[in-house]
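One chain of protein is taken out of this complex; the other chains stay put.
Order of writing sets the labels: A, B, C, D and E. Residues in every chain begin at 1.
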Amino acid sequence: MTDKPISRYPVPALPELPEDIRGRILAVQEKSGFVPNVFLVLAHRPDEFRAFFAYHDALMEKESGLTKAEREMIVVATSGANQCQYCVVAHGAILRIRAKNPLLADQVAVNYRKADLAPRQVAMLDFAMKVSQQAQAVGGADFDTLRGHGFSDEDIWDIAAVAAFFALSNRMANFTAMRPNDEFYTLGRQPR
Amino acid sequence: MTDKPISRYPVPALPELPEDIRGRILAVQEKSGFVPNVFLVLAHRPDEFRAFFAYHDALMEKESGLTKAEREMIVVATSGANQCQYCVVAHGAILRIRAKNPLLADQVAVNYRKADLAPRQVAMLDFAMKVSQQAQAVGGADFDTLRGHGFSDEDIWDIAAVAAFFALSNRMANFTAMRPNDEFYTLGRQPR
Amino acid sequence: MTDKPISRYPVPALPELPEDIRGRILAVQEKSGFVPNVFLVLAHRPDEFRAFFAYHDALMEKESGLTKAEREMIVVATSGANQCQYCVVAHGAILRIRAKNPLLADQVAVNYRKADLAPRQVAMLDFAMKVSQQAQAVGGADFDTLRGHGFSDEDIWDIAAVAAFFALSNRMANFTAMRPNDEFYTLGRQPR
Amino acid sequence: MTDKPISRYPVPALPELPEDIRGRILAVQEKSGFVPNVFLVLAHRPDEFRAFFAYHDALMEKESGLTKAEREMIVVATSGANQCQYCVVAHGAILRIRAKNPLLADQVAVNYRKADLAPRQVAMLDFAMKVSQQAQAVGGADFDTLRGHGFSDEDIWDIAAVAAFFALSNRMANFTAMRPNDEFYTLGRQPR
Amino acid sequence: MTDKPISRYPVPALPELPEDIRGRILAVQEKSGFVPNVFLVLAHRPDEFRAFFAYHDALMEKESGLTKAEREMIVVATSGANQCQYCVVAHGAILRIRAKNPLLADQVAVNYRKADLAPRQVAMLDFAMKVSQQAQAVGGADFDTLRGHGFSDEDIWDIAAVAAFFALSNRMANFTAMRPNDEFYTLGRQPR
Partner (left out) sequence: MTDKPISRYPVPALPELPEDIRGRILAVQEKSGFVPNVFLVLAHRPDEFRAFFAYHDALMEKESGLTKAEREMIVVATSGANQCQYCVVAHGAILRIRAKNPLLADQVAVNYRKADLAPRQVAMLDFAMKVSQQAQAVGGADFDTLRGHGFSDEDIWDIAAVAAFFALSNRMANFTAMRPNDEFYTLGRQPR
């Protein structure tokens, strides 16, 4: 545990928070054993908090042609490109757990082209990176490439939407200087 | 009116939509006289639609130290940098109306440094562009500059959050090839 | 009308100007109903004025395999990439008029890949952008692509030369802080 | 001498050329002992040739607060940044001759910050490079810096206009694959 | 342990290697408990191997005004910018051990500006990143800044030389697709 600030902004105490937000935070704490700092930092603005997590859940928790691990790969790769410490460290931990692979997250964060991935997953990340870094150049040929790897158009929306949502998330984390919890660094590092 | 497609994805007919989404769309149609295509394009995914507009309203409709016109300046400047046709055209129209200025939106879209703005507003856009294009480099000195122009820390959050939200929005619009409604091009172009 | 300065440099009064330059300015005023500011700003340097407009006319007024509207597309797309407010606003108006299309200029200025253009015109703008932004990488394969779209080698020179001339023009406009006339913003916005 | 092509386009024979252009070419040949290829390559388009050299002379031959050598420094530094082989080699030779310095051109072409220049000349080139590479960001502070080095506003126009004109020239040379004459490589390399 | 290839090139077996190289490899194995793959991959070229490690040791093992942990910070930050998986993972482990800090390496790899560092160390990394990413712009002002943080000129050479050596190392690792040993991922992750 560290006593370093987790945000440039005031972090509300749990009792000050609206009921629904406090409930959500207590639920995640019960499930994870700690409260990821993103919940505390964004609680500074309750309406934005609610929209942020509703969007997050709509993309990351739903049924999809992409596995949950694949969605986390998109988060980690694009957050690495955006130099977002919170998202790389926190979602790196989630990726290790969801992929049951202690190595993959660090590989993807630094250079996904050299990671232990299937060609289909590399194509997925090529596209996610294009949406993240130069969405203005996305065109029909990108869709054709992904369809050639077996992705449906709904899968393609999922890839793009996760990359787009974390374009928002990375900017909020970098702007607030959001600090990753110490717990994330070691989660999921033991081989299974 | 044009019959060009407004999205790479299917656009649901109003009767197919969930009640709350249909209601929202009918309300905007009544107020504006037409339905901005962003509502129809994003309605393809109801849960993401709800989160998107909840986030949008939490930032753009609330009370703020920034005027509504100033928030639209941030949208137009950062969307120009991201080459997002839908957002520049649609929010350019809103900026003309909110600023009661028929020239400002085109100026800001192309090069905000040369637009008819107060120095405080240029500083606001300098920071918004940094959040939009290289949030990883935001630091304490940026906050000091903005405070020197009279912005509170809550105003600074508003600037950053609008830039971050449209980082998401621009990517969704570019990825779906979202088409601006013809109506937006001429709205607010008459001097008052 | 605005009383904002139109240049960082002194703007000569018509009577002070050499006969030929005054004549040219009066002619454009008679034809257009106003004097585009580029004539007044560049008149600060008569010899450069003469060469500039001789070059302009040699490219933009001559017979060509490119329509006049197509040449304006090149101006608007490359000026958008160079963030040149004067050229985007002034030539956007000319493009609307020459293409008899009130929407096209704003589309091309922001992201020509998503504009209402024929594939041949997109290929033309891909090449114009390459000349504008990274001419050092132009090679034989670019010529082959354009020939495949039916462009002759003389057409290709026209595309490149317009992009190259506005590389100059954009820099002069940005450096002098050349202000677009208010009239340009609304010209050609009514559908025909 | 080499028999490599000097342009992707046909090069007219002298007798085919309009009188004034042939005259200009014969004059430069008499003065220099050879015809620089830029004259032959651009003669493919007589009207553009006339405008190009009128513009060139208006900037490079006139009286100015900048010496002729200083104007060539601007050409060489910005042409190096644009990877324009013709302009670096040809104007490198002219710079060696005008500055009576056999080393300076190669230094400036590669990295002007490390060249044997006065601080005033480095400031001149800092600004020329900004006009050449990101003119959209030029602002009042740049003018203040240059005035602090003793440049008048007319000198500043000269710096910017030379950088802007060679933005055009570099693109024409790169696009036509204009080949530097062998003679340029060795001109002015003997110390005086 | 994984059986994934550790290089695009053949990896020599220990008995095939020259005596001195085999000796070095056996020594590192005895000390570390495993052979870092960089030794095996580079052993494909014995002369380059010898020069590489002589250079490495001259910089990383010698007495310096920089601690060994500080030198590893430079490696990790610049290797992150160069997207070098091997160097980030392997030297991340060494940084955790040398700094006795299980969090620092991941922080520095993603965004050193937000890492748990002293201002002096941030200045050190600002300069290392400039040498790594745009050494052509290094100038006297950079030396002044570092001296203001208490670095001697010899310390500054050390910072630059480590950044320069890993510019080489990162390119060799990326080009050979050098794979980090699994052991590195978990080394030094337990708090002390």
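Everything below uses one rule, namely that a contact is a pair of C-beta atoms (placed from the backbone, for glycine too) under 8 Å apart; a residue touches a chain by one contact, two chains touch by 3 or more.
Model, not experiment: these values are computed from the prediction.
A.B. asks: Please work out which displayed chains the absent chain touches and list them by label.
C.D. replies: A, C, D, E
A.B. asks: Please pick, from C:5, C:23 or C:139, the residue that touches the omitted chain in the full complex.
C.D. replies: Counting the whole complex, the residue in contact with the absent chain is C:139.
A.B. asks: Could you tell which one of D:41, D:109, D:146 or D:160 touches the chain left off the display?
C.D. replies: Residue touching the absent chain, from the options given: D:109.
A.B. asks: Among E:45, E:68 or E:189, single out the residue that touches the unshown chain.
C.D. replies: Considering the complete complex, E:45 is the one touching the chain left out.
A.B. asks: Would you write out the residues of chain D that touch the absent chain, in ascending order?
C.D. replies: Against the left-out chain, chain D lists 2, 4, 80, 83-85, 88-89, 92, 102-103, 106-107, 109-111, 114-116, 174, 177, 179, 182, 185-186, 189-190.
A.B. asks: Extract the touching residues of chain A with respect to the undisplayed chain.
C.D. replies: 111, 113
A.B. asks: Contacts of chain C with the missing chain: which residues?
C.D. replies: 136-137, 139
Just so we're on the same page, only the chains that are shown with their structure count from here on.
A.B. asks: In contact with chain D and with chain E at once: which chains are those? Just list them.
C.D. replies: Output, common partners of chain D and chain E: B.
A.B. asks: Chain B to chain E: how many Å between their CA centres?
C.D. replies: Here the centre of chain E sits 44 Å away from the centre of chain B.
A.B. asks: Mind checking the centre-to-centre distance between chain A and chain B? Centres are C-alpha means, answer in whole Å.
C.D. replies: So the centroids are 24 Å from each other.
A.B. asks: Indicate the whole-number Å distance between the mean C-alpha point of chain B and the mean C-alpha point of chain C.
C.D. replies: 28
A.B. asks: Among the residues of chain E, pick out those that touch two or more other chains and give their numbers.
C.D. replies: 111
A.B. asks: Name the graph shape formed by the protein chains and their touching pairs; answer line, ring, star, complete or other.
C.D. replies: other
A.B. asks: Sort out which chains touch which and give me every pair.
C.D. replies: A-B, A-C, A-E, B-C, B-D, B-E, C-D, D-E
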